[in-house]
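Every protein chain of the complex appears in place save one, which is left out.
Here is subunit A:
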């Protein structure tokens, strides 16, 4: 159990927040994380968040689903127990389109969502170390980690205030 200390800058407006992020990063201060009640447009660029690779994962899951569906239908209907139904050929590909499509969507959607939950570390739990509960309501919270002996707390406080933070707090969290 180590405790992590944070300086929290509370903002009221997302446009002020965006400028503040830009300036604080320019000033060479590392931002630990930004919390907001809703997705803020353009925050990825100013925070330097890389484009998510989830679409690639989704595409691969989709390909997997399609391949599985085609293999399953061709194997079952064409090889394992071939039967003539309504005079159709054993491997009647047009009839296999609906199931193949559905399984593609099924695997894409569920695979991607499960990956999303894993990479974000989201799972049912009791304790959530939320730094400032107002960040799920109407405030935007910027967290800067305090490293003992390295971080100049006063400087960070001033930086946050001069960039439009309405409040600056400190908080310790057990990790």
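We take it that a contact is a pair of C-beta atoms (placed from the backbone, for glycine too) under 8 Å apart; a residue touches a chain by one contact, two chains touch by 3 or more; residues count from 1.
Operating definition for what follows: contacts and distances are computed from a predicted model.
Which choice in "Acyl carrier protein", "Hydrogenase", "ABC transporter permease" or "RedB protein" gives the name that UniProt lists for the one chain left out?
Going by its UniProt entry, the chain not pictured is "Hydrogenase".
Applying the definition given at the start, please give the residues of subunit A touching the unseen chain.
12-13, 15-16, 19-20, 22-23, 26-27, 33-41, 43-44, 47, 49, 52, 54-55, 58, 62, 72-73, 76-77, 80-81, 83, 85-86, 88, 92, 95-96, 98-99, 101-103, 105-106, 108-110, 112-113, 116-117, 119-128, 130-131, 133, 135-138, 162-164
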